[in-house]
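Note that this complex is displayed minus one protein chain, with the remaining chains in position.
Lettered A and B in written order, each chain numbered from 1.
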Amino acid sequence: MTRSKPKYTIALTGLNAIDNPGSGIAVIRGLREAQAFDVKIVGLCYENLEPGIYMRDLVDKVYQIPYPSMGCETLLSRIEYIHHRAQIDVIIPNFDAELYSFIRLAPRLRQMGIQSLLPTVKQFDARLKGNLNQFGAQYGISVPKSLAVFNIAELEGSLAELDYPIMIKGKFYEAFVAYSLEQARAYYYKLTAKWGTPIILQQYIKGQEYNITALGDGKGRLLGAVPMRKTYITETGKAWAGISIDDPQLLEMAQSIVEKTAWGGGLELELIKEDETNRTYLIEINPRFPAWIYLAVGCGQNHPEALVRTAMGEELESFSDYTVGKMFIRYSYDMICDLADFQKIAIEGEL
Amino acid sequence: MKLKNNIAIAENGFIFNAARGDSFTTNPIGIFILQGLKNNWDKARLCQEILVKYEIDEATCEKDLYDFLKMLKHYDLIEE
Partner (left out) sequence: MAKQRYERPVLKPLNGNITNKFGAQAGFIPHTHIDGLAVHALTAKYGSPLFVLSERTIRETYRQAYTAFSTRYPKVQFAWSYKTNYMNAVCNVFHQEGAWAEVVSSFEYEKALHNGVSGDKIIFNGPDKTEKDHRLAIQNNSLIHIDHLDELYSLVALADELKVRPRVAIRVNMDTGVQPMWDRFGFNYETGQAWDAINKILLADKLDLVGLHCHIGTFMLASQAYRIATQKMADLALQIRKQHQHQLQYIDMGGGFASKNTLKGAYLNGADLAPSFADYAEQICTALFNAGFELGELPLLILETGRALVDDAGYLLGSVLANKRLSDGRRATILDFGVNLLFTSFWYEHTISPAQACSQYAEDIVLYGPLCMNIDVIRESVKLPPLNRGDQVVVHRVGAYNMTQWMQFIALRPRIVMIDLAGESHLIRDAEDLDYLMQLERVPEHLKKFDL
């Protein structure tokens, strides 16, 4: 006889399953396939046209939440309102820009009975693009030389310390490759206008890119990791297809980072293996599940499920294996939606 | 001055222009004016009805009403 499974209410963000997708929908698919529990999904959205809002088979209830720039207190009062109606068990934020607020609120959410598995502010800050050099030095990990630039006056001097082409990255999102000072200057203005300062200059490394999605238990243990190579990249640099690969060197990197930082929650490592030297460089740590997290589920490691069980206090065995050679291929799909749903989310902020 | 056909006004302030696919929100006084337009009230009548219902002087009422009508025109919700 099967034991009856618990049913958890899980709230999450990242319902923007667009051409540059958030990971929310992929995480939900993992949760819906969880073996250990059943779920009720509460989607949290910022805008009215996030596709996940209208995916009624995946998302049970949707609430709008305020942008991070409105401040933690505003966000907390909104979550209190939602919690009062939905009794959330676990919350999973899926955007970089909102994480800081959720990390700060985590203790207060826990008091309300909402669990989470998140990095600490210290871990979160340490992996900020501007601190990558220090991060590499501290944990003995190779990183490309990078410099944070706070104002236009510093830009030229900092560019001179690197060789073109140079990656120019926004504080939270977006990156461009610049081949000249003029280009760099244009990207600087573009990125600061959108995300504020600093912007990050990074030495461009020629080589093959790899990604790893990993999960840490917050106490120094790696619960699972799946490396992937993108096999098709869109014009905006997003993976449209990818394949799980077998590379112990990459897995060691993930193991080492999660152990040394005692990372809590999901994370994605962006790595480059330099053609010339075969050396693996860490380019970036994204402090949440990637949009392709469902590939890990498809390879036998249900990270979203493991995150929820860990957040709920279970001690889990680490995943020891995954299927190599599984592919994901993204596709777009036109949903047919009712204006009434749009009207409801736009006017009332919930659906 | 007339509200165009195919303009749906919901009680919660949601406005949908079926001819163009645009949607808007408005506040309660906005709904009040739109419903007035539906009843073919002219500017003077609209102003008069607002003055009856709301605590406001005539000059402000007229100024705000004209601005609102301009916006309705701008978004192609009314015709002269």
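Please note the rule applied: contacts are C-beta pairs under 8 Å (C-beta built on N, C-alpha and C of every residue); 3 or more make two chains touch, one makes a residue touch a chain.
Predicted model, so just to flag it, every value in this text is computed and none were measured.
Across the entire complex, contacts from the unshown chain go to A, B. For the chain missing from the display, the contacting residue among B:7, B:33 or B:47 is B:33, taking the whole complex into account.
The chain not shown here is touched by just one of A:72, A:86 or A:241, and that residue is A:72.
Along subunit A, the points of touch with the absent chain fall at residues 46-49, 63-73, 77-78, 81, 97, 100-101, 104, 148, 150-151, 154, 171-172, 192, 195-197, 345-350.
Even with one chain removed from view, subunit B keeps its contact list with that chain: residues 12-15, 22-30, 32-33, 52-56, 60-61, 64-65, 67-68, 70-72, 74-75.
The definition used in the following text is that only the chains that are shown with their structure count from here on.
With each centre defined as the average position of its C-alpha atoms, the distance from subunit A to subunit B rounds to 45 Å. Every residue of subunit B that touches subunit A in the complex is listed here, in rising order: 10, 12-14, 16, 23, 25.
Within the complex formed with subunit B, the residues of subunit A that make contact are 339, 342-343, 346-348.
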